[in-house]
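The other protein chains are all here in position, but one chain of the complex has been omitted.
Our next item is subunit A:
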Amino acid sequence: MRPLTEEETKTMFEKLSKYIGENIKLLVDRPDGTYCFRLHQDRVYYMRTQAFRTFTVFWKFVPDKWSIGTKCCFSMFGSGSRYADNLKPSCPQFKVWVKPGAEQTFLYGNHVLKSGLGRITENTNQYQGVVVYSMADVPLGFGVAAKSTQECRRVDPMSIVVFHQADVGEFIRNEDALT
């Protein structure tokens, strides 16, 4: 586990800003303690400094045997951007709400169709990263807007409006890849 290099930090923040935009600041300056980003096995962990210290204990004691996957996984290099949805609901800039009927299909890794679209943030541009919610404001995953808000109004019900990137169903489907 090590801190990120300059380049990595840049890549990560670029990726993050797609989803949460200006709110990145909130991640770094938090009122409830100091947090840091650390890289471990292709993954970036966003963790409280105290947790990190505990972690290093293991590092020092048996460095060759520590097959530790920590918590607080935040973002991943490599296999797309997937990170635990422990973002605060206030964080994301652009949101998409899907209707109850379409929740399940999204959670099985499918794109969101126009017919399943409940609401969408105004002024979403095409190819903007969005966070997908259910109508009850349960965060379900991440996607990329296939159409802008304006276009969404006009397209036919069967066309795709949000491309699927990651969803909470992966907690179960890809359990092996999590660690």
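We take it that contacts are C-beta pairs under 8 Å (C-beta built on N, C-alpha and C of every residue); 3 or more make two chains touch, one makes a residue touch a chain; residues count from 1.
Here is the rule we use: contacts and distances are computed from a predicted model.
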Identity of the absent chain, which is to be given by its UniProt protein name, from "small monomeric GTPase", "Topoisomerase II-associated protein PAT1", "G1/S-specific cyclin-D2" or "NOP2 nucleolar protein homolog (yeast)": "NOP2 nucleolar protein homolog (yeast)"
Residue of A:39, A:113 or A:140 touching the missing chain in the full complex: A:140
Residue in contact with the excluded chain [from A:5, A:34 or A:104]: A:104
On subunit A, residues whose C-beta touches the chain left out of the figure: 47-48, 50-51, 53-55, 57-58, 60-62, 65-73, 84-86, 103-104, 107, 134, 136, 138-140, 167-169, 171-172, 175-176, 178-179
